[in-house]
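First, the structure itself, so that you have it in front of you.
A single protein chain has been removed from this complex, and every other one stays in its place.
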Amino acid sequence: MGSLGERTAVLGVGQTEYRATRGDVSIAGLVREAALRALDDARCTWLDIDAVVIGKAPDFFEGLMMPELFLADALGCAGKPILRVHTAGSVGGSTALVAASLIRSRVHRRVLTLGFEKQSESNATWALSLPQPFSVSINAGAGGYFSPIIRQYMARSGAPELVGCMVAFKDRRQALLNPYAHLHQPDLTFDQVVEAPMLWDPIRFSETCPSSDGACAMVLGDEAAGDASEVPVAWVHGTAMRSEGNNFPGRDEVSPQASRDCAADVYAQASITNPRAEIDAVEIYVPFSWYEPMWLESLGFAEPDQGWRMVEDGSTALDGGDLPVNCSGGVLSSNPIGASGMIRFAEAALQVRGMAGDHQVDGARRALGHAYGGGAQYYAMWVVGADKP
Amino acid sequence: MTLGWSAVREVAVVSSAVHQVEALTFTPDVQLMVPLVNAAREAVGITQDDVDFTCSGSSDFLAGQAFSFVQTLDAVGAVPPISESHVEMDGAFALYEAWVKIQTGEAEVALVYSYGKSSPGSRRDVLAAQLDPYVVGPLWPDAHAVAALQARVVLESGAATPEDLAAVAARSQRKAVGNPNALRASADATVDGVLAEPVVTDPLRPSDLAAEADGGCAMVLAAGDRARALCERPAWITGIDHRIDPQALGLRDLARAPSAAMAAERAGAAGDRIDVAELHVASTAQAIVLSGELGLTDDVEVDPSGGSLAGDVLMAAGLVRIAEVARRISSGTADRGLAHASSGPCLQQNLVCIMEGE
Partner (left out) sequence: MIEPLRTDLVVEYPFTRTTGPVVGAFLTGLRDGRIVGVRTSDGRVVVPPVEADPATGATIDELVDVADAGTVVTWTWVDPPRPGSPWDRPHGLGLVLLDGADIPMLHGLLVDSTDDLATGMRVEAVWAAERTGHIQDLVGFAPEGSGVAPAPHAEDPGDEPVRSVRTPIRLDYDFIPSSAAQEYLRAYAEKRILGNRSPVDGAVFVPPRGIDPRHGVAADEMVELAHEGHVGNFCVTHLPIPGRTDLTTPYVSAWIHLDGADIGFLGLVAGCGVDEVRIGMRVRAVWKPDDELGPTAENVLYWEPTGEPDVPVEKAGNRAWLTRRDADDAGMECGA
């Protein structure tokens, strides 16, 4: 990254168990579970934290307006600054990036950042489909929005029909190695994935993400804090955000320019010219299986229309692939919406810290964390590395 | 300039545009913001291509729609794509994020905007959704009642008399006369006139409560020489800080706002004389509380625009306060000013921005 800013390190990561309903905790209890684990991992206490940056998806999910106000004391914020980010589905990623900018700007030395969703309090389809008077309501949920885009990708790339099922099967297998993952389906077979009911053709039920309760937190610190850490840290090598309009003439919905621009920016900061060769592990936001090959192309890991070949030949599998993607099981296995982006960022950090447990990519030195949201309009990405940039 | 930390870049407000009315009946957020964003950019002769970072603030709850800010992004023209972020907070906090972004060295020019419409719903009831959802929200204490609980504490603490509250209200209405964005303005407003109003939410009278407005604000920030090139007299942000207190009303002395005092101190408010201050309050009692916490002496001109009491756009009122102070510095009528933004019940969260002319 440029010479102006402070070097930034991920000092600690904390995740809750992701479940359909975390019936054992309140909202405060949920966010504290992730925050306390991140503080422990960073060998910090609340007193070491200068500021908190919290993110989540729409407030209607929990029926709590601007929940950072209610959660301020649960997050140890009395007398401290707290910011609340909301950039649609990419929010977990952009929240981490706002926290990183507080370090990079030297405004603060240690920042706690956290994303959460307690979707079981209501119903995501309800919150995402609030009535729109005078308009035609024929689009059921996010799958109805993304299905046509996937169809377009299939048409233009000539990808075989079962590539999406391959991604879903891979991610659910990898989730078995992640104790925090929501979906643990040890007996799942590929045939079951293929035979699952079609919801939004070409998207099968088995190719969609679950609806989860959960929170993910990170403690970010400055260079001195990173140097002083007793445990391995992840160094931030690049950060980027991009947004574009939802619907305009000439828009490429399959590989939006905002996605391509954001990737080019983050790679340039990290001096990456060949992402496939220079990045060892990838956590990308894949809420519907087909988005893995689509993003592989948009992010420069594959040539246009060729991303599906990486799925087909096993390149993206933890077991034997040269570019393991979503070793944690990804969004397809755990999806507390407001945290889902931050989980990608945190899992990327865990990989380069060598702390990803059973889903560790051997020798990972650099990893990409990625999140997107809205109508594939909002992007947040970071590259983290084991080495100081 | 006084700065609370090392290695700070000079950042200034170089332009702003504000629009507030009682109800924007046929104008959705995106159509409200198109002229404001363009006015703020055109005032300094730039287009979106010149903007390195854009940040906005708004609330889904106010809009009655999830992801409401996605539609409003179209007011900026995010084609080709832009580097952009959004906070579910008052625009003053979006400005803070943009200021931080400029501090990282990754941006020189930033666009900040925020907006809100109270008229489609019942804002005082919507705000109850901010409170503890388990044991407070179900009792639905509306925002006027919550403000009244605080006002009584202020009155009974001896910090103010009913006449003091009425004086704050009358002052706001008189000053608002010259402000085209003010909803509640009267050249002949007096203490007696306010005291003659009926008590609506005991102990508060209508003039004690901020006048709800629909509207928005757009603003351009720039760093260093870029700011000097864009604007004859930039309003330099010499200190900015924000802090929060626990939410539960019982946990706080409602006659105080410790987070406001802390933010003012960290922003360097006391470093030099303050000519002008704009306060973001829900009630006259909050203005009394802030006057103490922010250390505003009698020679400070408070709320020359009438302040948020004269027109309060939820999610934008804090950013509008910054715009009002910046405008006075850029026009040369003030040299150093304090703008305040708040969020949450009873001044729970507070931001202080100190601006100076060169």
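Read from first to last, the chains carry the letters A and B; within each, the first residue is number 1.
Heads up, the rule we're going with is that a contact is a pair of C-beta atoms (placed from the backbone, for glycine too) under 8 Å apart; a residue touches a chain by one contact, two chains touch by 3 or more.
No experiment lies behind these values; they were computed from the predicted model shown.
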Hidden partner chain, touching residue among A:200, A:267, A:295 or A:308: A:200
Chain B residues touching the omitted chain (full complex): 25-28, 30-31, 34-35, 37-38, 48, 61, 64, 74-79, 119-122, 124-126, 128-129, 132-142, 145, 148-150, 152-153, 156, 201-203, 246, 248-251, 254
In chain A, positions touching the absent partner: 21-29, 32, 36, 46-47, 60, 62-63, 73-78, 120-123, 125-127, 129-131, 133-141, 143-144, 147-149, 151-152, 155-156, 197-201, 245-253
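Keep in mind that, in the parts below, only the chains that are shown with their structure count from here on.
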CA centroid of chain A to CA centroid of chain B, Å: 33
Residue numbers on chain A that touch chain B, as the complex places them: 2, 4-5, 26-27, 58-60, 62-66, 69-70, 72-73, 77-88, 94, 97-98, 101-102, 104-107, 127-128, 130, 132, 240-246, 248, 251, 256-258, 261-262, 374-375, 377-378
Chain A-touching residues of chain B, taken from the complex the two chains share: 5-7, 54, 59-61, 64-67, 69-71, 73-74, 77-89, 93, 96-97, 100-101, 103-106, 126-127, 129-134, 137, 241-248, 251, 258-259, 262, 343-345, 348-349
